[in-house]
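This report refers to the structure that appears directly beneath it.
Here the complex is missing one protein chain, while the rest keep their positions.
Chain nomenclature is as follows: A and B, assigned in order of appearance, with residue numbering initiated at 1 for each chain independently.
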Amino acid sequence: MFKILKYTLSDLMRSKWVYIYTTFYLVLTTALFWLSNDLAKVIISLMNVVLVLSPLIAALFATLYHHQSREFTELLLAQPVRRTAIFLGQYFGVAMSMSVSLAAGLGVPFLFYGLLVSAQVWNFATLLLAGIALSLIFSALAFYVALRTENKIKGFSLTILIWLFFAVIYDGLFLLLLVLFNDYPLDNFALGASVLNPLNLSRMLILMKLDISALMSYSGAVFQRFLGTAAGIGVAAFCLAAWIAIPIFGIRKTALTKDF
Amino acid sequence: MIEIRNLKKSFKKNQVLNNLDLEISTPGIFAVLGPNGSGKTTLIKCILGMVLPDSGQILFDGIPVMHEWQYRRRISYLPQIARFPENLTVSELLHMIRDVRQQPSHEQEIIRMFELEPFIKSRLGTLSGGTRQKVNLVLTFMYDSPVIILDEPTAGLDPVALIALKELIHAERKNGKVILITTHVMSFVEELADEVVFLLDGRIRFKGSVNALKSRCGEDNLERAIARLLKGECIPDDNLSGADGQGSAFPKTAGSGLKSQHHV
Partner (left out) sequence: MKYLFIIWIFISTACQSKGESRVLEVGSDSPFTTIRQAVHAALPGDEVLVCPGIYKEGQIIIDKKISITGQDFPILDGQNKSEVLTIVCDSVSVTGLLIRNVGTSHIEDRAGIRVRKSGHFSICGNILSNTFFGIYLEHARDGLVENNEIQGEALQENTSGNAIHLWYCNNIRVDGNRVGGHRDGIYLEFVNNSLISGNVSRNNLRYGLHFMFSNEDNYFNNRFSGNGAGVAVMFSKKINMWDNVFEQNQGRASYGLLLKEIYDASIYRNTFTENTIGIHVEGCARVNYKHNDFLNNGWALKMAGGCLDNAFTANNFVSNTFDLSTGSFTETNGFDGNYWNDYTGYDLDKDNIGDVPYHPVKLFSYVVTQTPESIVLLHSVFVELINFSEKVSPLFTPANVADHHPLMHYINWEEIQQ
């Protein structure tokens, strides 16, 4: 697996799309620093972009990579290697190249602006970790979908739909339910629904770190109490890890039974 | 060496391999022929473990291949379409495959043969289709495997490379290898093949030498002989098909199969 990963990564790290993606984050982060010297605000602005874009790009990139390397994958399948090694190697190659892009694109300007000495270093670390987790999750989901759907267009559409669901539709339904069942105690429902969606969970983790005053209101306090504890952080980490593990498990299973 | 028993495979409702039996026990060059959709590629992919059969057995050196991967050390495979990671160079790709296979290889010799030296540091994405096919050939022939499977090896090759390829195949036969080739180029078959394996409707309808095929069909020309096979005229051979050829319906794909064979 590590051999496949190594070569996938060295292929992708020279891909122009990866460069474009990295450059985008570099420019965005630098521009935000340039426009605002309030680090907390920069992190919120970045958060809005990272939480939307990093899963989308990771998903699209994973799908694209899967379809582009289809023939080469067949060549690899004819080699004396385990099937799971090929697909997991490719998946981790894609996920890691996305993570490296994100880390470089966000990290370099931050280092340049002397982040390490600022109090925001942990907030930034949370943002970066959340971005990486989302890249891992959504590239795994996309990889799984791509493996399961022969049709390229169908695969792309389904992947975008999954992203759209988690990024927008989920929150819409969530809000609708909250408003409809306004008369009931909804704290635990809100907590559960947020933890289950990796995008919401990441957002809450970052906002909690940023100490947004509005979150200290009645319901925000419930979150603070939950995510403020070691157990809460444990549950959050477990959920994110599960979101990575479940599609990886799916990739493994599909890889073992699929015809190429 | 390779033994296939009662192999069945269907993709959704489409029965691609239908109780296929095949035994290859002697070295030589075997041309796997048949119209499009007759199951040639599926058969090869089954042998390589890329397609998992619904039922039946494939034994490689007496060992079932299902969910095995070590036996592929003894197979070299040339895929039909040569596409590689775009941003790797040729030498990195070779390095990668060597890294994966961990077997002694002699790629320099093959590189020289196909005059690939100038491209060795080029990125694969910048190479032409023919050059990529040469790289593909290098990856296949750089190992000393007892079984070599070539899926449309002539695609996109210039005449010089084609000659080099034929020489390679000849040399490997002399080394006592089993070489399976699928192709639509009948002259290639006539020139090289020791035996023809003819597939139709997911079954093997003929297995024997090129001459045996010609004489059975009463044709001097291999293409015509094959055309007659497709029409179901000289098939009945209970030893091979295991089923009656006369009564079987003609494959829907027969026409298109013929057309594709005439382009040579």
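Operating definition for what follows: contacts are C-beta pairs under 8 Å (C-beta built on N, C-alpha and C of every residue); 3 or more make two chains touch, one makes a residue touch a chain.
These numbers were taken from a predicted model, which means no experiment stands behind them.
Though it is not drawn, the left-out chain touches A in the full complex. When the whole complex is considered, the residue among A:13, A:162, A:190 or A:235 that touches the unshown chain is A:190. Annotation: of A:20, A:111 or A:168, A:168 touches the absent chain (contact as defined above). Among the residues A:41, A:67 or A:154, only A:41 touches the chain that is left out of the figure.
Mapped onto chain A, the interface with the missing chain covers residues 38, 41, 44, 47-48, 51-52, 167-168, 171-172, 174-175, 178-179, 182, 186-187, 189-191, 194, 199-200, 203-204, 207, 211-221, 223.
Everything below uses one rule, namely that only the chains that are shown with their structure count from here on.
As a whole-number value, the distance joining the C-alpha centres of chain A and chain B reads 43 Å.
For chain B in complex with chain A, the touching residues are 9, 11, 45, 48-52, 67, 69-73, 75, 77, 79, 81-88, 92, 96-97, 99-101, 123, 139, 149. Residues 3-4, 7-8, 10-12, 14-15, 68-72, 74-83, 256-257, 259-260 of chain A are the ones that touch chain B when the two sit in their complex.
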